[in-house]
Every structure is written in structure tokens, then in C-alpha cells.
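My questions will all concern the structure given below.
A single protein chain has been removed from this complex, and every other one stays in its place.
What follows is subunit A.
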Amino acid sequence: MTPAIRVQQVTKRYGALQALGGVDLEVARGEFFGLLGPNGAGKTTLISALAGLVRASSGRLEVMGHDVVADYRAARRGLGVVPQELVFDPFFTVRETLDLQSGYFGIRDNGGWIDEILDELDLTAKANVNMRALSGGMKRRVLVAQALVHRPPVIVLDEPTAGVDVELRQGLWQFVRRLNRDGHTIVLTTHYLEEAESLCGRIAMLKAGRVVALDTTANLLARSSAHALRLRLGAGSVLPDELAPRVLSSEGGSLSLRFDRFDEIGAMLDRLRAAGVAIDDMEIGKPDLEQVFVDVMRTA
């Protein structure tokens, strides 16, 4: 079976700027895939190339086995994109917007599905309201709805939760999870790494237009700087020198010390006791994606 998304050796230049420097990527059908990277890494550019909004300078991209240039009709039918920018057409109401979007995909009588999406996104009460009269978060939801009108097998969400309140964020993730369970392939970009960690099965990290990490979320978490022992030291206590290389971070009186295996903790505590360090509080933290991300970006 062809993958949901195939990106081969894709480059994109904007004048002197190399926005994408040879990206290779495959997303299998049914995956929940994360595309992470700092501002300007090229995430939106890659998504735009996939959607045919920009032309790649070289390389090829496919959606559900369809080349996005040569076979653009099939490729675009297979893809729903929630854009990063909050765009809307002020001439129309929410329902008109969705009816028009259905029509652009050649779908008539889409009312049932539109009602369902509106309901899922808590927009039913706003269905006949002009787009101008919606709050920012509501406009974002309409963008999500627009991306779904043609029931695309592949759904790409470019920072869908920026500026969205907690309740909706959770509702949105529930909905997107359900779509994923129903067989839709999901690609997500976000700067909220906890979101990516809890949702995505696999993650690509982009830096300056290149993929610098590509693995399952579990492997990424496992491969990086392991676990952290978080300590709050008593007043006047100083960390013994031999533990200094383990320091991940230190803020105020709190320290994070890395360890790879749990049996290292005993020895670490022994050192502290031997040095006469008082411990006010102690906590064992699991590695999180944020730490992994920071490590990857630093070393890449």
C-alpha cells in the first residue's frame, strides 16, 4: 500500500534562502505524525508544498500515492489542510463557507456531514453568523471544519491550537483522535510539545529545512537524556563536584540531575549524604519531549 504521504528529496528556495534543504519523509496510512521544529524550520513550507500552495524547487511529493503536481486533482482530494494563518472570507457565514468549500471539491448535499462537523467543533450555534463576527478561536475551528468537508484521508493541521482555549483544545484533540481511529492519517505541527508527545506515534524534527530526527515518540523519549532526579537542596548546601556533569538544569535552589538507570539513584544519594548536603524535596521526573527537542536542536 502506498504511504499516505511521501516526500522525496524536496528542496525549496526563496531567493537566497533555503527553506527546505532536501527533505525525505514517509507517513504511513493511519499514522498520527508530528512535525516539530523551531520558528522558521520549514514546517509550513513543507505543508504548503504538499498542498500545492508552493512549488518545490526540486524533489517530489505524493499524497495517497498521487503526485501533487502531475496528479494534483487526486492529491488535493486526498488532503485536508488547516492552515497556520487565521484566514477567512468576510463575505460569508460559517455555513456558506462550508457549503462553498464542499462545492469546490465537487460535493453536493453535504449538509449532514457539515452539521456533524459543526456539532463536533461546537459551532452549531454560530452556523449562520458571518465569519467576521466570530472570535479568533471560533475562526480557527471553522478552518478545521473547512479542512474536513471532503472527508480527506489525510489531514494536516498546522498549529491548530494556537490561540484556542483549553476546553476547545481538548475537544479538538478528542475529535482528531477519533478521526485518526476512524482511519484518517493525521499530521500535526505544534509548539506545545506535551501535545505532540501525548498524541503523535511518530515525530519528525525539522531544523533549518532539514530533518534532524525521525523516530517513534517512544524511541525519541528513550534515546535522549533519560531521566531526571529533581532536588531542592537545603539552605547553604552545595552540590558535590562529582555530580556536576549530571546537572541538566538548575533554577533557584532546584536542580535537575540526569540518570540513565534507576539503580544509579542510590549512588547519587550516597554522594550527597557523604557531602553533607541537606535535601528538602525530591522528585523523579520522566524524560519529556521538550527536553529531547532541546537536545536534538542543540546537537543537530
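In this section, a contact is a pair of C-beta atoms (placed from the backbone, for glycine too) under 8 Å apart; a residue touches a chain by one contact, two chains touch by 3 or more; residues count from 1.
Here is the rule we use: contacts and distances are computed from a predicted model.
S.K.: Please identify the absent chain by the protein name in its UniProt record; candidates are "Electron transfer flavoprotein subunit alpha/FixB family protein", "Fe-S cluster assembly protein SufB", "Glutathione-dependent formaldehyde dehydrogenase" or "Transport permease protein".
M.R.: Answer from the UniProt record of the missing subunit chain: "Transport permease protein".
S.K.: From the list A:Gly103, A:Gly136, A:Gly234 or A:Gly285, which touches the chain that is not on show?
M.R.: A:Gly103
S.K.: Using the document's definition of touch, tell me which of A:Glu85, A:Asp241 or A:Asp260 contacts the absent chain.
M.R.: Missing-chain contact among the listed residues: A:Glu85.
S.K.: Of the residues in subunit A, which ones touch the absent chain?
M.R.: So the residues of subunit A touching the unseen chain are 14, 48, 51-55, 72-74, 76-77, 79, 81, 83, 85, 87-92, 96, 99-101, 103-106, 108, 146.
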